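Beneath this line is the structure, given in structure tokens, with notes to follow.
Here the complex is missing one protein chain, while the rest keep their positions.
What follows is chain A.
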Amino acid sequence: MPGRIVSFFRNLLHKNAVEQALDDELRSSVELLSEEKMKEGLSRSEARRRALIELGGVEQVRTKVREIRVGRLLEDFAADLRFTNRTLAKSSGFTLTAIVTLALGIGANAVVFSVLNALLLRPVNVPNAHNFYLVQRFHVPPQAYPDYLDLRDRNWTFESMMAVKFVGEVGVDTGGNPSTAWPVLTSGNYFDALGIRPYLGRFFHASDEKGVNSAPYVVLSYAYWRSHFDEDRGVVGRTVEINKHPFTVVGVAPSEFRGTDLIFSPAFWIPIVDEPTVLSINSLQNRSEHNLWVMGRLKPGVTPAEAAADLNALGSWLSKTYPADDDGIKFTLGSPGLLGDALEGPTRAFMAGLMLLAGLILLAACANLGSLFAARAADRSKEVALRLALGSRHARILRQLLTEALLVSIAGGAIGLFGSVQILHALSAWNPFPDAPINIPVNPDVRTYAVALLLAVASGLLFGIVPVRQVLCADPWQMIRTGTRGTGALRRFTLRDVLLVAQIAICAVLVTSSLVAVRGLVRSLHGRYGFEPQNAIVVQSDLHMAGYANNQTAAMQRRMLDAVAAIPGVSAVGFADDLPLSIGGSDSFVYSDSATDFRPTNRAADAMNYSISPGYLRAAETRLLAGRDVTFNDDLKAPAVILVNRQFAVELFGSVDKAVGAHFKLFGGSRVEVVGVIEDGKYRTLTEDQQPAMFFPFLQNDSSNTWLVVRSKRDPSEMAAALESTLHGIDSGLPLTIAAWTEEMGFALFAARVASVALGVMGLPGAMLAITGVFGMASYVVSRRLRELGIRVALGAGKRAVLSASLGRALRLLAIGSAAGLVLGVLAARVLSHIVYQATPMDPMVLGGVVAAMLLIGLAASWIPARRALAADPLLLLREE
């Protein structure tokens, strides 16, 4: 129908010409008709009169022709828009409230959805992510390298299988400016299996792996190449020193490739066969060291279930062939990106919870706006009645009301989206752990925009249809005559009241849970975890980075201890290879003294292990419950000794007293004697169950990683400077990170912090919505009953009576909603206690805080309506009528 399309544009663009042509045609028709009549012998004026009668009125015909034209809907819409703009501009307070309310609701949803999308919905950014899986051992990612080789070579369901090892910081020297960076070690097939093309140079390949230390190559990430090599295209072929060993830069990865983990972006990639060179340890032959992440791509047509069955068939073979290490091993497939099922489960639950809250907020916003629009429609009932009486159709009036609602919702959506994009960019740029390349890339994508638009339109329709019934039932005659509709509806407990109560309850839930989270967080900062992080400075250094060989580290560590102890003001110093509640930490199986079969199922416990120096316990303020501390005499020539925590003592020996002097066996069969028992602590997370832990004397279990714990009464910054100059006095090439111990606990507190911030951010719009909701309700009631209030005042009603008449209802609803919300919030806090340590709602501060917050909300919301109600002046009101 090209003709119609042409007409459509002609009608729109040449509206005047089209109208003119119609005018001409109608005029000429009148002429033709009157000529006819004149031929019949009528006078000119009579002929013209009859002609007009026969035509049926020029204006009427014109309107009818106009109605059938294509493009008329659009014209009407434009007219609606113009009208809406005018009416909205006239009541700017109403418009502003509506837009802000929606912006909050839609913004909150866009932010939460974006995070959900980035962490859970969007696959890892690799080509063909749909058939890319994480291979988990039981339900956790870490695997042993020999197991990986067996899986890779003997499966039939995977097209390719790769391994990634996360290692800590390494020292990098690109020529004169030593720095540290976070790389990952990967199997040689890593890039080829992912199907990624290098930005510069080449990647390393499976064919580069020719045995241990055979591939001293490094592939730089785009970001690292930019920040450390100034985008120098000649970087390929250059040699850089990593932990003092030469590596050749073979290529640069493309900018969009951040590795196979969502929140960790490595600085560069090194072939895993070179692990011994980089780390001075060799875990490649050890089937009991689970420290690799294995990922793989399924062959086309293979289902995940088939792949899992294949892996488990290999698992039972492994279990038979290597019973000491792989007894009872099971494999599952997980999604790559986050830390497998381990982190994905809680993240999913938390995000689902947040999404639900965000949805509730938007629903509350819609309820809010629905009431506002209904109130507005009621106030405009005269205008509507007039239009109906003048012949406007119901559909046209409804369409205009919906146009208004949609315009408001789109404006609100746009503002909400704009705000959320700012928040998301800030969130993406946020670096929660200053020394690690970890961030959360949650930049909005097309899906975010689509969801925001969809929500805007849906909510516009949702609150737009609330007043529809009101308009449809409108009887113009009644309305024009009495000016108002009956006030009977105000007495009943209406849908609007239910919506308002729900909205207040949601707000109270949010306020309760954010208070619970924040209180829990504050308490965990001052909790006791088997050490005292307050007033202690920690210094981290890795001696391998500084080029020390394994047999040199202990001597160097002793020198560091002595030097720090000599600093004036230091009251205690010691070191451990890992600190509890920091990012690291490893655990291993221990066996009873009588054990001879060291397969995993025979273990007596799975204990955290640390290597500590004499003085560490005193510096960390960890209490020794029985026996003695380690000493400098517990070296390789002396019998093997160990300290254990109370949990370990009870689990293996029954009690603290029985543990001292008792023996047990480590993995591999070496026997150690327990010489002391220390208090229990938290090791990996604040919310963990009590773990057994053991502490080796550092002279019997050397480690290059060194965390000095320094306790002193001196000013921390002064102390930090003294520490740096003292330690660099021993070796200027020593990489040092100096921080307060409380700062280092960021990792342990991360989840709790995120939860508190997220809930706080959600609580704010929740509270604002409750305020606008109560405000809207209260001011509506006041304006509707102003005349009645005036009469009451005239009859001698006091301020109390006026206030209770005008605000009683809104405040009663507020009380009901708050109580319901508080109960729900207390229930919800149980979920929170898995994320935030010591999150309990049974806390006078929390309960009081919620009540105070809701009271404040009520006060803020009813302040203006209350003043209006009190100002009701009977004389003025009478005069108005």
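Rule of thumb we're sticking to: a contact is a pair of C-beta atoms (placed from the backbone, for glycine too) under 8 Å apart; a residue touches a chain by one contact, two chains touch by 3 or more; residues count from 1.
The criterion applied here is as follows: contacts and distances are computed from a predicted model.
Comparing "Transcriptional regulator, PadR family", "Spore germination protein", "Error-prone repair protein ImuA" or "Chemotaxis protein CheE" against the UniProt entry of the hidden chain yields the protein name "Transcriptional regulator, PadR family". Across A:Leu55, A:Ile281, A:Ala595 or A:Ala662, the residue that sits in touch with the chain not pictured is A:Leu55. Summary of contacts with the chain left out: across A:Asp24, A:Glu46 or A:Glu688, the touching residue is A:Asp24. Checked against the hidden chain, the listed residues A:Leu33, A:Ala253, A:Ala308 or A:Leu462 yield one contact partner: A:Leu33.
Only one of A:Ser7, A:Asn131, A:Asn286 or A:Asn443 touches the absent chain when the whole complex is considered: A:Ser7. Of the residues in chain A, those that touch the hidden partner chain are 1-4, 7, 21-22, 24-26, 28-29, 31-33, 35-36, 54-57, 60-61, 64-65, 67-70.
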